[in-house]
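The complex is shown incomplete by one protein chain, all other protein chains being positioned as in the whole.
Labels for the chains are A and B, by order of writing; each one numbers its residues from 1.
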Amino acid sequence: MEAVLNSSDVLRTVSLCFQCGACTASCPLNIMDGIKMSPRRVLRSIQLGLKPDIDPFTCMMCMACERACPRGVKILEVIRYFRAEAYRENRSPEKLVQALWNIYEEGNPWGYPSKDRGKWSGGLEIKERAKTLLYVGCIISYDVRLQKIARNIVKLLTNAGVEVAILGDRERCCGDTVYNAGETDFLEELIESNIKEFREAGAETVITISPHCHNMIKNIYPRYGGDFEVLHYTEYLSNLLDADKLKIHTGHNGKITYHDPCYLGRYLNIFEEPRKLLEHAKGAELVEMKLNKAVSLCCGGGGGRILFESKPEERPSRIRVNQAAETGAKTLVTSCPYCIINFEDSVKMQRHDIRVVDVAEILTGL
Amino acid sequence: MQEIWVYVECWEGGIEDVSLEVMGKAIGLAAENGMKCSAVVVGYGLEEYVEKLRRYELYRIYYVVDELLKTYDPSTFSKSLHQLVTAYQPAAILFGATYNGTDVAARLAVRTGAGMIAHVIALNIEKETGMLVGDVPGFGGKIVAACKCRPGALQIATVRHGIFNPPEKDEVPKAEVIHFTPQLQKTDTRTVLVDRKVEPRKEISRADRVVIAGMGTGGDLTPIRKLAEKIGAEVAVTRPLADMGAAPRDMQIGSTGYSLKSRLAIVAGASGATHFVSGIRDVKTVISINTDKDAPIFQFSDYCVEGDLFKIIPKLVEKL
Partner (left out) sequence: MKIVVCVKVVPKIEQVRFNPETKTVDRSKATNEINDADKNALESALQIKQKLGGEVVALSMGPPFFEPFLKLCVAMGADDAVLVSDPVLAAADTYATSYVLAQAIERIGFDLVLCGENTADSGTGQVPPQIAEWLGIPNISYASHIDAVDGKIIAKRTVRNGYEVVEAKLPALVSVELGSNTPRFPDFKRKRWADREFRLKVWTAAELGVEFDKVGRLGSKTDVIELKELSTPERRKELITGSEEEIAARLAEIIKAELT
């Protein structure tokens, strides 16, 4: 029987599958209008030596399937394999290829000028060198709405007496989009160059804001020599809280609900730290949505999908904001910039009376 | 007396608007500078158009006619024009900056060693030298270069559409028609037209008033359409709505869609991303409605409303 795949690692993981279908049942693409993605069928095709019928780019890489799998099949590795194959054969989606060009030319997938990357920090006193480096990320650096999050995090850290540095316009994309495109040669250069910048800034600890960046720097950068202590800002702030150093200035009134971003929750098992921080926000009553923590429903922005325009009916964020509304909360809090973009969009389109904010914004007062 | 020629492009839908606009300017320039203005038509079976042109304040209409010119081909068209230019020695020849016009003009420029000024947005004749000076936009339209051809050769300029006005028509046709038979062989035709599909329809870029729907409408264009109908406006959308399939691409405004030169644009539910804003830059009056008071669109609008389009637009339609 001829193997469809070249990679023995992928074949090994596929051979674990015993076709229970838990993956397909948990996939967020399938809760809307019928089954759009069947990982079970894909794995079966490969086991039978057939070419699977899959568009690997519809996957949001949310990891719900892997968490549901009783055998520990690395389904995302399989998806990434087919993405790499599509890339080699020049079949990648146009938006992803444009994003690669933009990252190469301007250091971010959207093609904003690299020289403007540090502008968000105007007026804030931040160093260029320190043992603790705040890695901001592309979308937060450039998006006017999301820049507030970075500014709030800097304020929280500075008020806690932390000496933190940022790279400003020397910061370049973490490489998440490149990794998801299945490209490896440019990725290597990008990561090595970033590691060099972090070292030159004197960094021993890197604090991340986007869970996507966090996943890259914590899990992928070590393969290229990255040896930093990597913490998501919710972890770092939670540590400060434990040491009684964090000043949470204003409370928030009313019910709030927290959404676990896929890349923070399922990928990195960071569930409790954000909740601990929110519980200390005076006057805020934290209620949980259905499908929380490890079974949280993806907003639809992972796997590079934030770059694509999708039809409104196909966005799981639509369902997620409904779930938020059902809790009676007027504030939906999360800790991922892509989730914020998607939820703000869905809230607008479904006309819910819900504010979408980041954990940092709750802690500094809106 | 020196002649300024205007190359008049014809297609299934008639005479190209831009050719008439250029003619309007050229007739004026000729009159102000003691020159004559003539039109040039290249093709076959275009007698009807030539007759129409006689009603304008033109000295002559040169009709370059041959069966080999029935279908457009940059090589035969530029070769024939070259022969006409050699025979009649105009001072300058102006083209509308259309795809075909640019091709023909460019090839003619190399043939005749002429200077060629591209897609001008202003055109004058320098009093001291009698030479054309054209304003050429560059760098995305941010910077304009005033350009001049070198003396001692033909001057060629292509003109952007929507800049000048077509000329007045006369009651009585006056211009003299000169039929010119070019020396062409079959082998001069270097391209073969295999298929052509053209549907004359209203172009959004030429609309006088437009109502634009953004993502805030959620893809529901009903209030937008109602408002547009009330004021006789065209409906347009931002890129995400076209991506979503809420409207076809040819209704899209922005850097990857159309740029508007309208008198009035009402923008509802669009946040004002840079690529969209470039499409409304030349609109005279922009009114925006958005629920987000920090939406960038308000920086690019004349009148800003922080509110819900679904509530405000129906009330607005009532009051109009």
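We adopt the following convention: a contact is a pair of C-beta atoms (placed from the backbone, for glycine too) under 8 Å apart; a residue touches a chain by one contact, two chains touch by 3 or more.
Only a predicted model underlies this, so the values are computations on that prediction, with no experimental measurement involved.
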Based on the whole complex, identify which of A:Asp33, A:Asp53 or A:Glu94 touches the chain you can't see. A:Glu94
Per the touch rule stated above, subunit A touches the missing chain via residues 90, 94, 97-98, 100-101, 104-106, 113-115, 183, 185-186, 188-189
Touch rule applied to subunit B and the missing chain gives residues 11, 13, 73-75, 78, 98-100, 102-103, 105-107, 109-111, 113-119, 133, 135-150, 153, 190-201, 203, 209, 231, 256, 263-264, 266, 281-282, 284-287, 298-307, 311-312, 315-316, 318-320
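What we mean here is this: only the chains that are shown with their structure count from here on.
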For the pair subunit A and subunit B, the C-alpha centroid-to-centroid distance in angstrom is 46
Under the touch definition given earlier, write down the residues of subunit B that touch subunit A in their complex. 215-216, 218-219, 239-240, 243-245, 291, 294, 296
Counting only contacts in the complex, subunit A reaches subunit B at residues 144-145, 309, 311-312, 345, 348-350
